[in-house]
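Below: one structure in structure tokens.
Here is chain A:
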Amino acid sequence: MQRRTFLQSFAAAGALAALPLGMSKSLAAQQDAVSVKDLPALKGDLTLYLGRGEGGLYEKVLDAIRQRNPGLNLQIRRGATAALANTIVAEAQAGVRRADLFWAVDTGSIGMITDAGLAKPLPDDLTAQLQPGFQYPLWSPVTGRVRTLPYNTDRLTADKIPDNIMALADSNLDIGWAPAYASFQSFLTAMRILEGEKATLDWLKGVNKHAKNYAGELGVVMAVERGEVDVGLANHYYTLRLKAGKPDASVDLAFTNADAGCLVNASGILSLTTDELTFNFMRYLLSAEVQAYLSSEAYEIPLVRGIKSPTGLPDLSSLNPPDLDLRKLADLRPTLNLMRKAGVL
Partner candidate 1 sequence: MLTVSHLSVKYGDTPVVNQLDLALGSDEILMLVGPTGCGKTTILHALAGLIPISDGTISMGKWRATPRDTIAPEKRNVGMVFQDFALFPHLSVEQNVCFKLKDTTLADHWLKLLGLESFRQAKPERLSGGQKQRVALARTLAHEPDIVLLDEPLSNLDAALKDSLRWEIREALKAAKVPAIWVTHDQDEALSIGDRVGVLNKGVLAQLDTPENCFSKPASRFVANFLGDASFVPGSLNNRVVTTCIGNAPGIPIDVTEGEVDLLLRPDDITVRHDNDTGNGTVVWVRFEGGSRLCAVALDNYEQTHVKVRVSHENTFKPGDRVKLTVDSTHALAAFSR
Partner candidate 2 sequence: MRAVPKSYPIAFLIAFLAVLPLSVLFTLASDTSGLFDTHNLRVLGNTMALVGLTIVGAVVLGVPLALLTTYVKMPLQRFWLVLLAAPLAMPSYIGAFTMYFALGPGGEIENLLGIPTPSIGGLWGTAIVMSLYTYPFVMLTTRASLLSLDGSLVSAARTLGMSLPASLAHVVLPRIMRSVGAGALLAALYALSDFGTPAILRLDTFTRVIFVEYNAFGLSQAAMLSIQLLVIVALVLFVESTIKGGTERPGKQLWLWPKPWQRYVMLLCSLPVVLMAIVLPLSIFLVWLIREGAGDFDVSYAINSAYASLLAAIAAVVLAIPVAHAAISGRAGRLMERITYFGFGVPGIVMGTALVYVGLKLPFLYQTLGLLVIAYVLRFLPLAVGSVRTTAERLDPSLVKAARLLGASPGEAFRRITLPLTYRGMVAGAALVFLEVMRELPATLMLGPTGFETLATYMWRVYEAGYFGMAAIPGLLLVFLSGIGLMIMLTGEGGNRLKLNEE
């Protein structure tokens, strides 16, 4: 779907009728997600701290919301997620509140704000739209991403990749990873919580023997595609985006089963005020149109009921992610200590 088409259709009054074929289909399948048509117009001043960039895609969503709501004066502050979280805490300490909403790339930052007692409880109808396991009282996931094992299709076939993440340590595969990357650290925190410190440390040491470091997970996926390594550890969307731009790319996705290796993490949003405007804004982000758009264009996993997963990714229901309270992933320090002990950070 063209970005511009989306923008126009979204902004148009009769959004549903004007929707192109692809989106109509995805909407026809949805049951619980709310259409923007049914949402109240947004009016007033709103300041959003946006803890990620995502190129033009999130911007497109925000632009569309702005266009649809001329009465909304939306100010956006962008920055590294942790930097914004620190800023919000500092502002609270100084008794200055500038942000109404905080949209964060990782749940760790969400945990930091909720732990500081700054997040306001969400209305029930809002949380009820989300898929089971993704309903939280103080914050709402917006989209999800799943941990994957991108592998080089010229060098490997899927059956050569263990379906247990812990087995990767004992394999003889060349592995690319990005230990300094926030998503990786969240994944490792999940492993620590699920498997224990000892097992995680052994795993780190084991993988480190045949791993190559990269700065970010996009780098990991590109390295896999180039054949620098056999297999990587990365969020799913980097691979899907790479393949979207380069359909013959020699990379594909493999998944592990019910362990940290296929952890589903989420970007999340929380409100720092009890103003109805902020909640309504969140409702827009969870609307069928936005969710479908983020799925089809940004390859993120919609977490509202009834929206299809992005092309190239199995449906969320067919994956078998571990059961975990995502906010626990904020407890990064023991993870970092393990990584240091293993010499990977």
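Couple of notes before you dig in:
Here, a residue touches a chain if its C-beta (ideal position, glycine included) is under 8 Å from a C-beta of that chain, and two chains touch if they have at least 3 such contacts; residues count from 1.
Behind the choice of candidates: all candidates are chains of the complex that A comes from, given by their letters.
Small disclaimer: the values here were computed from a predicted structure and weren't measured.
Looking at chain A and the listed options 1 or 2, the chain it touches in this complex is number 2. Residue ranges on chain A touching candidate 2, taken from their complex, read 47, 52-57, 59-60, 75-83, 85-87, 90-91, 93-94, 96, 98, 108-109, 112, 180, 182, 185, 213-215, 218-219, 222, 225-228, 238, 241-242, 245, 330, 332-333, 335-336, 340, 343, 345.
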